[in-house]
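The structure that follows is given in the form of structure tokens.
The complex appears here without one of its protein chains, the remainder shown in place.
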Amino acid sequence: MHRLSVVTRVENLAEGIKSYWLALDSDLNAEPGQFIMVWIPGVGEIPIAVAYEENKKLRLVIARRGKTSNYIHENLVKGDRVFIRGPYGNGYIYSNVRRALLVGGGYGASSLLFLASKLVNRGGKATVILGFRNKSKVILVKDFTEIGADVIVCTDDGSYGIKGLASEVAEEIMDDFDAVYTCGPEIMMTKVVHYALSKGRSVQASLERIIKCASGVCGSCVLEPQGLLVCRDGPVFDGEILIKTEDFGRYWLDKTGRRIDISRLKN
Amino acid sequence: MHRLSVVTRVENLAEGIKSYWLALDSDLNAEPGQFIMVWIPGVGEIPIAVAYEENKKLRLVIARRGKTSNYIHENLVKGDRVFIRGPYGNGYIYSNVRRALLVGGGYGASSLLFLASKLVNRGGKATVILGFRNKSKVILVKDFTEIGADVIVCTDDGSYGIKGLASEVAEEIMDDFDAVYTCGPEIMMTKVVHYALSKGRSVQASLERIIKCASGVCGSCVLEPQGLLVCRDGPVFDGEILIKTEDFGRYWLDKTGRRIDISRLKN
Amino acid sequence: MAKLEVTVAGIKLRNPLILASGILGITSGLMVRVERAGAGGIVTKTITKKPREGYDNPVFLELDVGYINAMGLPNPGADYFAEELRKLENFHIPIIASIGGSTPEEFTYVANKLKIPLVKGFEINASCPHVSKHGVEILSDRKLLSEIVSSVKSVSNNSPVFVKLSAMINDVVKLGEIALESGADGLVAINTIRAMAIDIWAKKPVLSNIYGGLSGPAVKYVAQRVIYELYNVFPDKPLIGVGGIEKWQDVVEFILAGASAVQLGSVIAKKGLTVFNEIIRGVKMYMEQEGFRNIEEMRGLAHRT
Partner (left out) sequence: MAKLEVTVAGIKLRNPLILASGILGITSGLMVRVERAGAGGIVTKTITKKPREGYDNPVFLELDVGYINAMGLPNPGADYFAEELRKLENFHIPIIASIGGSTPEEFTYVANKLKIPLVKGFEINASCPHVSKHGVEILSDRKLLSEIVSSVKSVSNNSPVFVKLSAMINDVVKLGEIALESGADGLVAINTIRAMAIDIWAKKPVLSNIYGGLSGPAVKYVAQRVIYELYNVFPDKPLIGVGGIEKWQDVVEFILAGASAVQLGSVIAKKGLTVFNEIIRGVKMYMEQEGFRNIEEMRGLAHRT
């Protein structure tokens, strides 16, 4: 069953991206990289990464993408009830990491924010490269700065920060870090993972697939041919495992369980 | 579901009364006066008081009385499996009691033995009067002595100890005690309870009725008109409550739930 | 202030928590205790024409997810039980007499005997899963069900008649319809579900009767589904939900699903009779927090789209 939470604050982060702060009855004790299922009664239920959790306060960053996320953007205001279950999955492994490079794209920045705060709290150093389409899509820069991370922003069109792809900027500075984390569009993550491994860097990436049960039974979130489950073995995977996975960067299962090209599902 | 236990020792206590030591997987943490349900697969399940429990060792004293108890007497030997559930009910209240008088009859001595051992261990003094039909029925005298209780035995025919009823002997010495406990034939307990109350002594008695669920739902063990449940509110009741209970010393419910004279059920 | 009073098929209850059949409702003394504990009403143990001893022990099992019982409908018989009920004085909550039997004649015999002022209604037990011919077989024989309902109704002196249904029949709504068309005033769902337990060290079924009925939390979500299905089709009929209720949240769930009132059964094994007041407090708190003035306002709300 779901837990009840109440919206305490809604922030407009950028065009089509909002942040929701939820008050919980009790702590989830989520780890960065884990996700929850957000149920909007009568509308739908979708997986969302934990952007921050502390003291019965949970932060989510939600991009407008379709039925449920649209509804959330259009209707959810302070005081509204939100129903959640989880946390699910395995988050980032980050104990003993000193200098971490975080590479995020779009709302993928969200789980990296939680990770950065944990890293910094443990005395580590976090440098985050955030990539967006253009200035109107830029999010969370101030939040990363506030928790003490170094932030580099890039946009495709140069309208904010560096012009270029986050993955390219990452390649330039990767030598300075001992661990790399990435969350964002899978094409971007594929590049980051391949480059990092080629440089002998440990790298972890957080993936998306269709999540239905979130409990490792329905198989809808599988990565083939290893049969890895995003909801249970992931959503964060080690790069070494991902590069052996045909589906990484290439295929999703659609809702029927047929493998389709990744570009056809991500919109 | 039942717990598995294994018979480690069988003692012939007297004609038609045996004692069974059972090894358990884990402690029941029973209190004196509580009972368990003993299931013999394919035969039946009957309520039996805890005669002693310590360190995953459970002692029962079982009188031969009918289907299941006969089977136990005739078949159960060392190494056999016995299935139990419980403990159930409320036991004797004995904290802060200094000088206790215990009045037992027949196998009723069994729960008093456990009580006496607890009382003595706490530095109290326990005097037990045990009544039996005749010498061949006498049980547990040595056990009471060994744990440090003072024992007075009486038999109906004087073939062992004092000739006379335990309740009569109890009346003679009751003044010396601050609490009275009784377990045995209900007629005997009725006398003890009435006399004790007339002398202003606190008194508790352990009752029997038909136990089916042992969990306070089926109503088969009820005492009317208060609707007291032997399996849940008892089997040990305070004398003050019992004397207000019409059924005490008079009626049982038979298996259909009809009230019948106590003499018709106890055989 | 949120009001807990409900009227179910004309029977006024001070709160919607009714004691389920087979739980303690077998002697007058126990009924008084249940009244004092706060129950809104009482369904008696199922009473048959002749006394029944029930099955041999073991008859009741506590499980991780609930309970299994095969009491075997022990009861003192209708004649005796009518006298037992007459002992009640100053009794203020309604009693619903649960009737068992295998023929219309047996049912009417019992109903006639128990037609006494304190008995405000009848509940036809057509769903006991472990006594042959006294339960689900009735539900499987639609003609028999219909006959039993109409004969009980014909002798009930205008007291409401409820039929207690089973989840062991896929098309439970159809059976509800037959019961209502045959004259039943309301439906009760659910009775226990046939189940059994085996002990791996004894290598035997635990219950002497082998089969028993599953109750408690294990059946709650099935019972709620049946109430929801029934409310879909009979939103104006009294529906009483029973199965696995242990806390106030469960009661709210049943009412949102469409129950007019609920019954509490095996929870008494776990929590004792104090559960009535505990649940009442919780339901009240919920109603006040959510702005409900009475139970009727909550009823069936989960059906709103």
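Points worth noting:
Letters are used for the chains, namely A, B and C, taken in the order the chains are written, and counting of residues starts over at 1 for each.
Keep this in mind: contacts are C-beta pairs under 8 Å (C-beta built on N, C-alpha and C of every residue); 3 or more make two chains touch, one makes a residue touch a chain.
This structure is a prediction, so every number in the text was calculated from the model and none was measured.
In the entire assembly, the chain absent from the figure touches the shown chains A, C. Of the listed positions A:K57, A:K125, A:H194 or A:K212, the one in contact with the omitted chain in the full complex is A:K212.
Which of C:L114, C:L256, C:V275 or C:I295 touches the hidden chain is settled by the complete complex: it is C:L256.
By the touch definition given at the top, subunit A reaches the unshown chain through residues 1-2, 4, 37, 39, 41-42, 44-46, 81, 83, 85, 211-220, 222-228, 232, 253-258.
Residues of subunit C that touch the chain left out of the display are 63-66, 68, 136-137, 139-140, 166-171, 193-198, 200, 203-205, 210-211, 214, 217-222, 224-225, 228, 249, 252-253, 256-257, 286, 301-302, 304.
The working rule: only the chains that are shown with their structure count from here on.
One inter-chain figure worth recording: subunit A and subunit C are separated by 50 Å, centre to centre, where each centre is the mean of the chain's CA atoms. The mean-CA centres of subunit A and subunit B are about 66 angstrom from one another, to the nearest whole unit. Along subunit B, no residue makes contact with two or more other chains.
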